[in-house]
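Accompanying notes for the structure given below.
Note that one protein chain is taken out, while the other chains of the complex remain in position.
Moving on to subunit A:
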Amino acid sequence: MSESTSANTAKPSSSVKLVLLGEAAVGKSSLVLRFVNNDFQENKEPTIGAAFLTQKCSLPTRTIKFEIWDTAGQERFASLAPMYYRNAQAALVVYDVTKPSSLTKAKHWVAELQRQASPGIVIALVGNKLDLTNDANEAAGEAQAEGEHESSPAEGDEATEESQEEQDASSGDARKVPTREASAYAEEEGLLFFETSAKTGVNVVDVFTAIANAIPESSLKSGRGAGAGTGQTSLSGGRPAEDSRVNLGERGAATAKEGCAC
């Protein structure tokens, strides 16, 4: 890792391109809004096309700057996705825990990413709207992350799941996708897995932190948007010698704003 030349901060900074995919109305934009602004809006308007936001995530050894592409879930925008997942280092595939068809759509997106996106892409499967289930409160601080979910009984034990679900439903629980079903799928496909609530904020930051931690070091060095990689040329003049990134925004005056450790 190249040392930063800035005196202000010791931690190297890297940019990570992240794309959100998933069916309409599962809460993609709300997850981003919670992560970026720690805010939530009821009855948010559907996203038209796409939105772009950035947010930093501080890890012990580095700062990750997420460049977040939030895509519209409506089918009429399906042609957009390839433009966003191309060269993305991370993808957040979102479904709604109260809507089984949204998990089916999520699986389609995972398959498309595995077929078309960069081979090293980190994919997180995220079940949103946890606030509508009975797990709303207890899930706080208890990330259903890969490897953390309890060991499941024999595969295909649908009966147990369903009876559990019926119980949940009778107690006012809107959950329709059992945690175990989604986490088993995630494990099989090697995805990170979380259940979140953009409304209450449960697990939202955890998703992004887990992704930041899962991005391979090599990808940060040579991957897209790597702010401190070799082979990128800096136009700001303040970058390490082995860097090849050229920064157009800082021609003549290094404002130490973008792309460098700041």
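Note that contacts are C-beta pairs under 8 Å (C-beta built on N, C-alpha and C of every residue); 3 or more make two chains touch, one makes a residue touch a chain; residues count from 1.
The criterion applied here is as follows: contacts and distances are computed from a predicted model.
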- Report the protein name recorded by UniProt for the chain absent from the figure; options are "B-like cyclin", "DNA primase large subunit", "Rab proteins geranylgeranyltransferase" or "E2 ubiquitin-conjugating enzyme". "Rab proteins geranylgeranyltransferase"
- Which subunit A residues would touch the chain omitted from the figure, given the whole complex? 36-37, 48-54, 67, 69, 74-77, 79-80, 82-84, 86-87, 116, 118-119, 222, 224-225, 230-235, 237, 239, 241-249, 251, 257-259
